[in-house]
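To start, the structure under review is shown below, and the notes come after it.
Every protein chain but one is kept in place in this view of the complex.
For reference, chains read A, B and C in written order, and residue numbers begin at 1 within each chain.
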Amino acid sequence: MAESIKHFINFAANPKVLFPCLLILTLFMFPGNDKLLAINKRLGLYKLWTKKGGIFLFSFMLLFFIFGLTDPNFRLIVTKPDNVPIVALLFLVNFFLWLSMKQAWENDARIAKGQPPQEAEDAKEKILVWPDLVYIEFIALILCSALLLAWACALPAPLEEPANPSVSPNPSKAPWYFLGLQEMLVYFDPWLAGVVFPTIIMLGFMCIPFLDNNKKGCGYYTFNERKMAISIFMFLWLVLWIFLMTTGTFLRGPNWNFFGPFEYWDIHKLEALTNINLSEYIYMILLKQPVPENILLREIWGFLALGLYFGLTPILLALTFLKNVFKQLGVLRYSIFTFLLLCALSLPIKMFLRWAFNIKYIVAIPEFFFNI
Amino acid sequence: MPYFDSGESLFEKFCKTQVGRAIFRTGIPRNQRQRMMIMLNGVFLHLHPVRLPKHAVKVKYTWCMGGLSFFVFLVLTVTGILLMFYYRPTVEYAYGDIIDLKEQVPLGLMREIHRWGAHLMVVTVWLHMFRVFMTGSYKPPREFNWVIGVILLVLTMLMSFTGYLLPWDQLAIWAITVGSNMAGATPLVGASGPGASLLAIGDVNFITSSSDARFAMLGGRFVGEGALLRFYVLHCIGLPFVMMIFMIVHFWRVRKDGGISGPT
Amino acid sequence: MGKDERHYNINNLNILFACASLILLSALGWLFVKDYSRPWKKHQQDFRALEVEQTRVKLDSSSSALASNPEYQALQEELTKAREAYNAQCRQNEALQKEIKSLQAHDDSLQQQYRFTKSEFDAARYRLEIAKEHPGAAAYLVKAQKEYADVESKLHKLLVDTQSSADTLKAKNDVNAQCGAQLAELERKERELARQKNFLSRKLENIDPGEMTFVNQMANLIRDLPIIDLANPNNKIKQVVLKDIREDVNFLEVPKVDRCITCHLGIDNPDYANMPQPFRTHPNLELYLGKESTHPLEEFGCTVCHGGRGRGTDFTTAAHTPSSEEQAQEWEKKYRWQEMRLWEEPMLPLAQTEAGCFKCHAGQSTIKGADKLNLGLELIEKAGCYGCHFIEKYKDWPQPGPDLTKIAAKVSKEWAYQWIENPKAFRPDTRMPSFYHLSNNSDPESMIRGEQEIHAIVHYLFQHSEEFPMEKIPSTGDAHRGQDIVESVGCFACHQVGSNPQEGKTTADSLRREHGPNLIGLGRKTTKEWIYHWVKNPPRYHPATRMPNLRLTDQEAADVVEYLASQQTPEFDQQAIPALDPQVVDRITLEFLKKSLSNKAAGEKLAAMTLDEKLLFSGEKLIGSYGCYGCHTIAGFEEMKKPGTELTEEGSKALHNLDFGFVHIDHTKPAWFAQKLHDPRSFDKDKVKIWEEKLKMPNFYFSEQEIDAMTTALLGFVEAKGIQDKIVPRTPENLYIEEGQKIIRQLNCQSCHMIEGEGGTIQESVKQWLIKHDGKSADEAAAIVLSFSPPNLVGEGKKVQPQWLFDFLHQPTTIRPWLKVRMPTYTFNADHLNSLLQYFNALDKEPFPFTDNVDVNLTQEEYLAAEKLFSDEYFDCAKCHIVGDKMPGGSPENWAPNFALAKTRLKPGWILEWMKNPAALLPGTKMPTYFDPENYHESGPPDILNGDEDTQIRVLRNYLNTIAPLTTSQETKKNPEVKEAPETLVAPAVSK
Partner (left out) sequence: MNTPVTSSSQSAPVQPPSRPVQKPDDANMDRRSFIKWLPLGWAAFAAVVAGYGTLVLRYLFPNVLFEPKQSFLAGTIDDYTAGEVSERFKERYGVWVVRDSEKIYALSTVCTHLGCTPNWLASEAKFKCPCHGSGFYKTGINFEGPAPRPLERFKIFLADDGEIVVDKTQKFQQEKGEWIDPDSYILA
């Protein structure tokens, strides 16, 4: 029984399975528009954001970890001192996600009834900062210190063998908060995954206040009033950030192969490497002719695809799904918004292309280190 | 005042002396005026306004994450300064000094506090950002402060990243190697990035492994002596200095943009 | 304006702002310029111009050489033809090209499929292995097995396809390549022939803007611009980091960093030998800097030898040291040179560069290539500096001067007085220094005092002199015969006779000739009896003497005595000896007494002393003050510490520890050392001192050349810090060699023998003897001098058996009876003998002390063959070699050692090598080469032993072993004289 559960979890944890599932789950858990919201309501997913839902969520997580800890492989990876903060982070993120969503749904219910949100209700009353806030903060930092001291006593800070530039550990991992980026390296070249995307992420985050010109939902928890913003944010934050980081930490072993949480990190594990560039795919497999030597001619398809993706999709979206958004944001903001969104979506798309068609690069010009 | 109401304490007596008055202007805040004055008069408490709307005091609204981030930053500063007494950032000594922190230095647990504090700070900063997003607090007039916040978040991760190298063990140099290799792939100015060859003139390459973005970061062609020193300096002086400046702006802006966010 | 709450005029502020910004901008500009303009960049640009010129010259010569190479010309013609043929035939074949292209595409696709399938196969195999490992999951196993089988068959099919596709492609390609094969081969040949030229022209394209493409010219221009020069500049600082050589920075030692090559760009490139500095090639690249040399640049850098501040990148901060005042001025003008005062190890001046060798080679007696340093060290040995100054290298050397404990038996008091007062007056080339008539004691008062001091010293010495009983000389000698003996048996290896003041330069040879004193005026100095007893048995008078025993017979000794006693020095005799002055003696005595007693007590003590007591007392104190005991054994001073300062690390002494007094010389170490050697007491100039405080070091009257050499040596005496890994390794072999070299130096072996390619000084006097006595002309004498000189000891360890050498050194026997020169008998102890044996064997890397047993038996047939080879039909060995008691014919200059000695003396392996090619072992030997080394396998007589050279040599060697060694009894019979000299086994044939 336990074995087959583990087998199932190992199977389900594979990004090929888990990532699409999460993507779809996010879509419905945080519905971006009214249609999706209706489905959400019909499925009763919102019930997770209640006390009962919370208890369920945390019991489930707790049970999973308790069950997991009986397995030596799981224990090994989860209790590694440097991984402990990530385990804690998983609980914390889920807790605060639940906390915020619970308040949001409660407020939404109030607003639906024509009442102001809870915060507005509270804000009518003014409180002197001394002593309430100061005291609360004081207690918080005492607790925080206690946590830190206890943590320091309980877990030794890791120190491995002395640095040796000629022996690289397998796998070599970046610090845990960069593992999302490292996970992206599986699908994108370093110049994209390590430089361009982080820059876009940083700039994109800075752009949020200027792209989200929805006047509502400022200063209180609400979901209904900013469905789309929250939906996109959850996709970026939960799926592309926290999830990829977790995968990189727990599920990537030697040779950066995937390993289920209950799987032994076998250094000999082999995965078939049958990836192929788009140009080769088109010329060799579809057109059955030699790949042209001229770089431009060779990669024309890739450039075409990219051009369409970044040029045509925004226009199509503006005419269809995002008609309102386009109206609301204006051309410039809309272009930036869609560009950022398409960048974010390029990762799942690239993943899909890799998994479905073994596509390695859309555009491959290794001569100039220019691979997309 | 329900608390502190057990007659005149020794501290209260002290507050009434000339020295006491000189230091604690307000004395123990027993009435409303005093409670306001203490917030106004102290340089540290002045960070907060005198009064707040009620929701802003509720932990379930604020999660306390911003304050905790700042507090952990302070803890890291103090423990970091103490660690610097025993740590020498050279390839000869760094690793041994870290061992000694555990084996020999009294209360070398300081290193554990520092390391786990660093992890904690990354977590609290992320959660702070999460909360700010969920309450829509980046919306006007707080757009700019959100931008500062993002910068601070990046700086926090850079602080952690630079500190990661200092123990000079396998974990450290390979994590930094993986991380810094990405810098080498920077378009145009990374030796193994796209377009580096475009900057060549004739047969002369201008972007090489000893003149690219990665080199500027590591002070060498690979993670070695130069990288250790650069990361040390950035970790201990450079980044904290920049971070301080942004934190000042951040806090100032919190107050100037109308205090903690709330429904308007 | 006040209404606007304004004070300044905004326009003025704008102007001020603009000006301030401009000032700041120009200051920033200055900063950049200052940082950018570094002197080494100029040198690098100059060097590049030089390099271009140099390369162009080489390219031209290479091109013309190539153009005139007939092979190349022919190749060019062939190439043209082949190209035409190729163009005509192969280029046209478009159909084939096209076919190949499509085949290639097909093949590529197959290859890729194969690779992918292989990868799938590997993964499937892994899954199968895992399934097998988990026995529970049977379903998985079945699935995995099926999957594996599927992929395997697919892979197999693909493999077949791929191979056949590859074969087809290869066939087509071969057809295509066939067409171009000839051309390709020719092109390859051309490349090979023109490699040098192509390389040079490529290099020129890289460095000469004139040869560059336009784009490269632009790049060449901008790459050295400020800021852009961060990326890939032409001009860059070059350095070597030396892990094994460490700079002492007091707290710890850090790897040395030398940047000298930043400006000295041609230093290891032989092409720049005649270029101006800083580009000139280092001399002697085989020994220094070259990759194959013992001091490669990468491992030794520069400053470990030369001194200086290796990190410096400009002329001054590199701590260059000028050789002369003129050069200093020139540098000041040219490079704005200043003395780099804040660096403890400035560069050694060019003249003293060799000093840098010493710190690593301190153990060696002769440092190859460092002639000046060697001379300096030899002078230190000859002058006996180590007698008064402790020097680590010489810590166990015997005292340099003679034993004075039996002085009364040797010289008279008068002679001793005159000698101490002015040694050079008696023997102009003596190394005994002068204590009187020097710059700080030539005032009248000091002169008066000095006279009485000498009286006191002489008095002390003679009072403490032991008895030395001497018998009468048994026979009367003949001075003429004596002179012949002195000139022929080898006395001139160490001594000279007659006033022979230093002519010209001091050299290693000249120093070897003055190993013992010049025998000038010996008759004046001592008695005939003393000389007789001395030459008969030197250690009897002076146990630690280095004078060996030449085994003279009584008659020979008497003759020698007669000759030496005839040496007189009339001028010296006439020197007046001042009378003893009790008052001055009192003063001197009182002064010494006061040092340990109160004034009153001293006065009382003095009054109670007799003149004899006063002289003895002050004589002892004076000997102590002047440090006479440093060089001489003097009774009562056996345990005294050396009087001078230690010199082991004198070269590392901080400059401020040297007292320059009021002497106006350069404030540098070399200048101070030179001044000290030139006039040791000159630093007392203009100083007000009592006798006690005055400098006491005597004057050796070194020549300028000698001072230069000794200064070099002194500069080399430095702390050996940070070079532990570079010091000549302390292996047992090296220690043996150093110990052996030391003994050889102390005993002056190289005066007679060539050892390690050095020495043979005596040949000059042998030549003189041949001219004078045998009536040879100078040229004749020069031609045969080697045959009459002591043997060259190159390869001695390889050549002789250790036991034989041990016996020989202990008691020399005659090997070359035709020599007049004798190997003397030394009073070796076992340590000495062991050291020498170990030395010779270590030098030749021979196993020691045990060697392989060699089978030297001969079959009947071989014996006969060997006899034949030996005979005058073939090699005629007996023509030159002595065989047992049979002397060869012909004149002695062609004689060679006795074969009878071979069995006990020579190592069997050496004999083989020697016969094979004598000149390889001993260049210039008169032993003929019977087997042509160029054509060895056809050089032996073909009719003997099937013409097998190796066997021929082997049987000859074994044959030599059958020649019976002489027994002692046989010898003694032939040489009845020996009985009279029991300490020798063989009487040398010198009596005629």
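Throughout what follows, a contact is a pair of C-beta atoms (placed from the backbone, for glycine too) under 8 Å apart; a residue touches a chain by one contact, two chains touch by 3 or more.
In this text the structure is predicted, and so the values were computed from the model without any measurement.
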| item | value |
| --- | --- |
| Given C:Ala18, C:Leu350, C:Met447 or C:Ala544, the one touching the chain that is not displayed | C:Ala18 |
| Option from C:Arg56, C:Lys172, C:Lys203 or C:Lys368 whose C-beta touches the chain left out | C:Lys203 |
| Absent-chain contact - pick from C:Ser63, C:Gln239 or C:Ser939 | C:Gln239 |
| Hidden partner chain, residues of chain C it touches | 1-7, 10-11, 14-15, 17-22, 24-25, 28-29, 31-32, 122, 188, 191, 195-196, 199, 202-203, 206, 226-227, 230-231, 236-239, 241, 257, 259, 269, 291 |
| Touch list for chain B against the chain that is not drawn | 209-211, 215-216, 219-222, 224-226 |
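Keep this in mind: only the chains that are shown with their structure count from here on.
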| item | value |
| --- | --- |
| Between B-C and A-B, the pair with more C-beta contacts | A-B |
| Averaged-CA centre spacing for the pair chain C and chain A, given as whole angstrom | 73 |
| Separation of chain A from chain B, taking each centre as the mean of its C-alpha atoms, in whole Å | 24 |
| Sites on chain B at which at least two other chains make contact | none |
| Interfacial residue positions of chain B with respect to chain C in the complex | 200-208, 211 |
| Residues of chain C defined as touching chain B within the complex | 206, 212-213, 215-220, 222-223, 228, 230-232 |
| Touching residues (chain side chain B, partner chain A) in the complex | 3, 29, 32, 35-36, 38-39, 45, 48-61, 63-64, 67-68, 71-72, 75, 91, 95, 98-99, 102, 109, 111-113, 115-117, 119-120, 122-123, 126-127, 130-131, 133-140, 142-143, 146-147, 150-151, 154, 157, 160-161, 164, 167-175, 177-179, 181-187, 190, 192-198, 222-224, 261-264 |
